[in-house]
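With one protein chain withheld, the remaining protein chains of the complex are depicted in position.
This part shows chain A:
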Amino acid sequence: MAAPCRTDAIFETVVEEIETNEMCSKKAASLAPLVLHMVAECPVTKARVCDLTLPHCTVNTPVFMPVGTQGTLKGITVDQLEELNCQICLGNTYHLGMRPGPELIDKANGLHGFMNWKRNLLTDSGGFQMVSLVELSEVTEEGVKFRSPYDGKEILLTPEQSIAIQNSLGSDIMMQLDDVVSSTVTGPRVEEAMHRSIRWLDRSIAANKNPDRQNLFAIIQGGLNSQLRKACLEEMTKRDVPGFAIGGLSGGEEKDDFWKMVTLSTDHLPRCKPRYLMGVGYAVDLVVCVALGCDMFDCVFPTRTARFGSALVPWGSLQLKTKQFAKDFQPIDQECQCATCRRHTRAYLHALLKCDTAGMHHITVHNISYQLTLMRSVRESIIEKRFPEFVKSFMKRMFPTSDQYPRWAVEALASVNITLD
């Protein structure tokens, strides 16, 4: 599908810059509204630092993207998110497509206008939620069939409809509808899903009404089977899509299988396009998967766990609802610069959690700050060529002793030349 010409001066400059890089020259000619500028690459691991220019602002990667499922990030205002230096967050197509619906969001000037968020948005395809949240969903070649939990009506979500909704939402990055199979499933169903996801990618590309302002990412499938993953990578990278997601993981599979599929994917993905690892957000997973070459991450965990009173810290987490914090007059993390840690103690948050939602909001602010700060530190260490040292001290801080390091993480890091002590 031919994209309309764009004469945006800023984009042209960056394109030129990238064209000096041999490997990226061919792909950068694409007219997608996205430019990836490689800032630094770790000489030891596969980690990389990029400036990803999207329609609403530039995103510094590696990046964690907080999830704002229904057009809002769990009690946090858009100004607070900006204050936290969040450059991109997620919206869920399934939820927003149901309520308030694409027509209304269209009238509100897209999801950006509806929630008054001035930076970038990424939307998923809606398929994952359908398969995981809705009983009785059925996948056919046409799409995903399911019963609406709101009015009981049968609905068919096709790749075209998913893109149409995402076009209404106006997100900066859209995801193709993929045929999601649980990562614990094996056998022919996985292969079928992989091939179908490729066919659905082509239908999604053809359906995108706004290729000049909305980027469509492909999702690599293939379960935990290397052959299928490779086949999927080979086919999908033939398409001129602006970015790739690694899908079908983070669904309860063994971590040994997980990291091998991640590293296999990044080995075969083009260097000059962003790589988004879907649904990954635990600190250790983030750091390891950056080392394996991923750029973008999302996860509901930091915000969800905040609502249960769990605050993320470099040495794990604090369950602030437990009694041990009732008289603990330190901030959550002495070194954290977030609005919560600058003002409040663990003891006060412990008390407030019993009484008002503001308690949760304080922890949500802190947890988002923790995730974004972690990624900023990762980024700086890569630029300053000390990423392996960063990883080592990060692991030391996270685990009391080295025999508590998860084996998969040790092995994954070893595969990219970081040997933990």
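General observations
Everything below uses one rule, namely that a residue touches a chain if its C-beta (ideal position, glycine included) is under 8 Å from a C-beta of that chain, and two chains touch if they have at least 3 such contacts; residues count from 1.
Keep this in mind: contacts and distances are computed from a predicted model.
Here one chain is missing from view; checked against "Serine palmitoyltransferase small subunit B", "Queuine tRNA-ribosyltransferase accessory subunit 2", "Geranylgeranyl transferase type-2 subunit alpha" or "Ras-related protein Rab", UniProt names that protein "Queuine tRNA-ribosyltransferase accessory subunit 2".
Touch with the chain omitted from the figure is made, among A:Leu352, A:Met375 or A:Met395, by A:Leu352. Although one chain is not drawn, the whole complex shows that of A:Leu156, A:Ala206 or A:Ala326 it is A:Ala326 that touches it. Across A:Met115, A:Val144, A:Ile246 or A:Met375, the single residue that touches the chain missing here is A:Met115. The residue touching the chain not shown here, chosen from A:Arg199, A:Arg343 or A:Arg397, is A:Arg343. In the full complex, chain A makes contact with the omitted chain through residues 70-80, 83, 95, 99-100, 104, 107-108, 114-116, 326-327, 329, 339-340, 343-345, 347-348, 351-352, 354-362, 365.
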